[in-house]
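Here the complex is missing a single protein chain, while all its other protein chains stay put.
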Amino acid sequence: MFEQFIPVLMVLAVAALFAGLFLGLSNWLGPRRPDPLKDSTYECGIPVRGSTQIRFFVRFFLVAIFFLLFDLEAVFIYPWVIVYRAMLEAGHGAFALAEMGTFAFVLLVGFVYIWRKGGLEWQ
Amino acid sequence: MTHFEMPLDATSWSVLLPYLVIGGGGLLVMLVDAFVRTLKKDHLSYLTLCVFLASIVVQIAVHPGEGPRLGGMLLAGDWSRFFNYLFAGIGIMTTIFATGIYDRDGRYRPEFYPLLLFTVLGMMVLAAANDLLAVFLGLETMSLATYILAGGVRGNVRSSEAGFKYLVLGGFSSAFLLMGMALLYGYAGDTNFDAIARVLATGGGATILVTAGSALMLMGFGFKVAMVPFHMWTPDVYDGAPAYVTGFMATAVKAAGFAILLRVALLLQPQLAWAWYPVLTVFAVLTMSLGNLVALVQNNIKRMLAWSSIAHAGYLLLGVVTLLSPAVGDPARQALARTVGESAASAVLFYLVGYSLMNLAAFGVVNVLSNRGGEDADDINRYAGLSRRRPVAAATLAVALLSLAGIPPFVGFMAKFYLFAAVVKAGLVPLAVIGVINSLVSVYYYLRVIVVMYMKDTEADSYDGVEWVSVATAGALAALVLYLGIRPDAFHAAAASVIRQLPF
Partner (left out) sequence: METHANETLLRWIVLAPLLGAAVIGLLNRRLPRRVAGLLACATVGLSFALSVVVFLRMLGLDPEHRRLTDILASWVAYGNLRIDIGFAMDQLSAVMALVVTGVGFLIHVYSLGYMAHDDGFRRFFAYLNLFIFSMMTLVLGENLVMLFVGWEGVGLCSYLLISFWFDGEANAVAGKKAFVVNRIGDFGFLLGMFLIGVTLLPHLAPGEGAFSFAVMQHHAPLLAPVATAIGLLLFLGATGKSAQIPLYIWLPDAMAGPTPVSALIHAATMVTAGVYMIARMNFLYVLTPTAMAVVAAVGAATAIFAGTIALAQNDIKKVLAYSTVSQLGYMMLACGVGAFAMGIFHVMTHAFFKALLFLASGSVIHAMSHEQDMRVMGGLRRKLPVTWWTFLVGTLAIAGVFPLAGFFSKDEILWKTWSSGNTVLWVIGFLAAGLTAFYMMRLVSLTFFGTNRASEEVRHHIHESPATMTVPLVILAVLSIVGGWVGIPAFMGGGAHFEHWLEPVFAGGHAAGTHGAAHAVHDTTMEWILAGASVAWGVLGLLLGWIVYTRRLAVAEAGRRFAGGLPYRILENKYYVDEAYDGAFIRPGYRLSRTVLWKGIDAGLIDGLLVNGSALAVAVVASVLRLFQNGMVRFYAWSITVGLTVFVLYLSFSG
């Protein structure tokens, strides 16, 4: 039963091989003459100001996590889309729709909760 | 390509009903919290209690029959009913204890109630699961909510630390668990328990997948029930979390973990007993010995109870070990195997209930004190003279601790009796002896608290008032501990009848 995984393994092996090969080649062939300007952080030509390790306002994370959360939930809609047609043909269309409706409703409750609790307010 | 049955017929709805009540109740509590501006502090707790009671009423009223339902996802019948009652009961107690704390301090947390309901929902799914997917769904629903509960005291460093540690390590263990399930799926080609059992019976497929998979899954469940060596989060998290959450985790989460551990153990028993039996034996002995040893030197009552809960997980594991022992697996003596298996499993259920009762009673008292005494409120020495000033609280705690120590006539004794009797029946006398020695060791640290409460005294009352509803609830639990210790019979019979639903 492992035979079917052999192509995957081959892809992995080839990818590792090529990546290693090119990294090794550039390391081996490329000339190296470092100076302070070259070692500094590259910011599209704009001079670097201060450290990169600064504190972000915690709201950034909150919003980012909310985004991530709802974004991820959307992933669950994909499998539903795939079976929806089959269910429609089997005569269970209404049920399938109701299921997604429930799912969306639960998400909505979560969203409303965040909203009412002030999770989306910047201050 | 795929054939669809009608997914939700009338029976399915009746199976789903309790889950819908709890889950829907959770959503309702969220919405009420978000929209009703004129809410008093206690209102959400009343609503939550109503939801729990409604789920109990629904369980009593609706009988969906026995066996796998919902396309084999959930196991309906007495087994799930038993655990649903247990979880709802623990939920009710936890709600009361939590609300008692909010009564006076400023740390009112409305989000606690929906989270509690979702945790219970996850547990109910986990205990009734008949499919690896349902297992994972239930486990994660339970865990995610518990992570937040543990870290829920905002602004408290220790609570945040507890939540963080639990989250990281919980995620870590869930990953292993998921990997184990994947391997098992790879072996059997199906996630349904019954289908896996069929494949296991025919013995096809690569054995390494199922052994490795089951090992990873065992680790995942072992983490939840605090089995050594996957226990290390327990003291830190139990100590840091507020006491009512700790009580909840030590009872409900543990019960859910053991529910699924029993199911999986029974599932894998025919083919994998040889592998799990010796390993779990070592783990069980390690778990109870380590738990008891380290509990001996704790000065903080929450930490002491955390280690004691590890020790009790060890006793409970003895029941699982018995299920996997050669005596149960022996095909030549099927009748005996069945009685031994049944008595071990029913002993585990009885133990879970007894342990929940006494532990909740203990945590109920610790909880009220812990919020009334300042920074070192959980120091055992602070309990000096408690028997004089707070006789009911002290007596309740004393009963709970004596029961935890396994002293008759309390339920803890009967629970250990049934459990060790099953272990002996399976011919595992050395294990029973180790268990008894461990109980003896445990008497020391439980009694120590009682000695401090009853035989030492200090001049000033170091706790400023306690909340009487919580104390009365804990007292009622203590009375139940005594009652079930004297009349364990009817209840033990009920546990035994629940077990008959499982395959042996």
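We call the chains A and B, going by the order they appear; numbering starts again at 1 in every chain.
By our rule, a residue touches a chain if its C-beta (ideal position, glycine included) is under 8 Å from a C-beta of that chain, and two chains touch if they have at least 3 such contacts.
What you see is a predicted model; the values in this text were computed from it and never measured.
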Completion exercise
Going by the whole complex, the chain not shown touches B
Handout entry: Of B:F172, B:Y185 or B:Y454, the one touching the omitted chain in the full complex
Key = B:F172
Practice task
For the chain that's not shown, point to the residue among B:V36, B:V297, B:V429 or B:V469 touching it.
Solution key: B:V297
Fill in the blank from the handout: Full-complex touch with the removed chain, picking from B:V58, B:I92, B:V199 or B:A275, is B:A275
Handout entry: Missing-partner contacts on subunit B, residue numbers
Key = 164-165, 168-169, 172-173, 176, 207-208, 211-212, 215-216, 218-219, 223, 229-230, 232-233, 235-236, 274-275, 278-279, 290, 293-294, 296-297, 418, 421, 486-490, 492-493
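Heads up, the rule we're going with is that only the chains that are shown with their structure count from here on.
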Problem - Sites on subunit B touched by subunit A in the complex - result: 1-4, 6-8, 27, 30-31, 33-35, 205-206
Fill in the blank from the handout: Within their complex, subunit A touches subunit B through residues 1, 83, 86-87, 90, 92, 95, 106, 109-110, 112-113, 116-117
